[in-house]
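The complex appears here minus one protein chain, its other protein chains still in place.
Now for subunit A:
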Amino acid sequence: MSARSLRLLSPLLRASPVPPSSRHALSAHHAAQRCALRTASLPSRTCARRGYSQTPDPKLNPTQQTSSGERDRAAIGVFTPKAAALFVLTGIGLYFYFRNEKEKLLEQRRKEREDQVVGRPQVGGPFSLTTHKGEPFTEKDLLGKWSLIYFGFTNCPDICPEELDKMSAAVDKLDEKYGQIVQPIFISVDPARDTVPQVARYVSEFHPRLVGLTGSYDTLKATCKAYRVYFSTPPNAQPGDDYLVDHSIFFYFMDPNGQFVDAFGKASSVEDVVARVEKEVARWEKEYGRRV
């Protein structure tokens, strides 16, 4: 057993009797005492770092001096100053990289949010109908104006006329304030009976600018689906039949990009509608510098 291996085992051998050959296998207590004594001649860090397997006296064992340096390196491992610098630099680099990436992502999200109000429902879409004047009308004709769109039918007993009157009154008030920037639209959900002349007669009694739209069963069904409107007209209804159509009675408020803004039900008053439109027009004006 060499002196060196004994010294490494010294903590384990503390309790056992010290063999006469191993002068250096001393207890921690002894080592500390010796350190205190040797501080004048040896670097103090050796003592502080190594609690109980003490550095042998160089005079007694001169070969131990070089092996001590090797063991220092072994204790440090690969953590050299160069590696430490590389580690820190990589850390800093990654930190800035990810911060930059996060900023980019946030910027992208912000831009996406600009295009759509949070929580705006997907209402609306392409459609192709006929106006009460017999002209074609598509979703493109909604662009450049605010629109109020009501889905109903001309044989509607009471709710449709009430809602259309409300809508017309709101449009009149908004016309006074802004000029003609709001377009009222009536879309029929009763294709069998609501012919172009029928719709023309109907809309003329509500508002001079009210556009009445109608079309075939399939085109109206598709339009209503895009606008999330329910209606119950039987597909095989005859023009002379006497029936009512169950349908959604909201009217929609769309912006000049043809995007859905809000819906008004029976509970909304003319004042509610006007106030909501005014608020939205003001927001639009602030954002785009114009009212439509």
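Heads up, the rule we're going with is that contacts are C-beta pairs under 8 Å (C-beta built on N, C-alpha and C of every residue); 3 or more make two chains touch, one makes a residue touch a chain; residues count from 1.
Rule of thumb we're sticking to: contacts and distances are computed from a predicted model.
Participant: Looking at UniProt, which of "CAAX geranylgeranyltransferase alpha subunit", "ER membrane protein complex subunit 6", "2-methoxy-6-polyprenyl-1,4-benzoquinol methylase, mitochondrial" or "Cytochrome c oxidase subunit 6B-like protein new16" names the chain that isn't shown?
Facilitator: "Cytochrome c oxidase subunit 6B-like protein new16"
Participant: Just one of A:130, A:198, A:214 or A:233 touches the chain that is missing; which is it?
Facilitator: Considering the complete complex, A:198 is the one touching the chain left out.
Participant: Give the residue, chosen from A:155, A:219 or A:259, that touches the chain omitted from the document.
Facilitator: Selected residue, touching the omitted chain: A:155.
Participant: Touch as defined at the start, partner being the missing chain; which of A:105, A:244 or A:282 qualifies?
Facilitator: Result: among the candidates, A:244 touches the missing chain.
Participant: Over the whole complex, note the residues of subunit A touching the chain we left out.
Facilitator: Against the missing chain, subunit A presents residues 154-158, 161, 198, 201-202, 205, 242-244.
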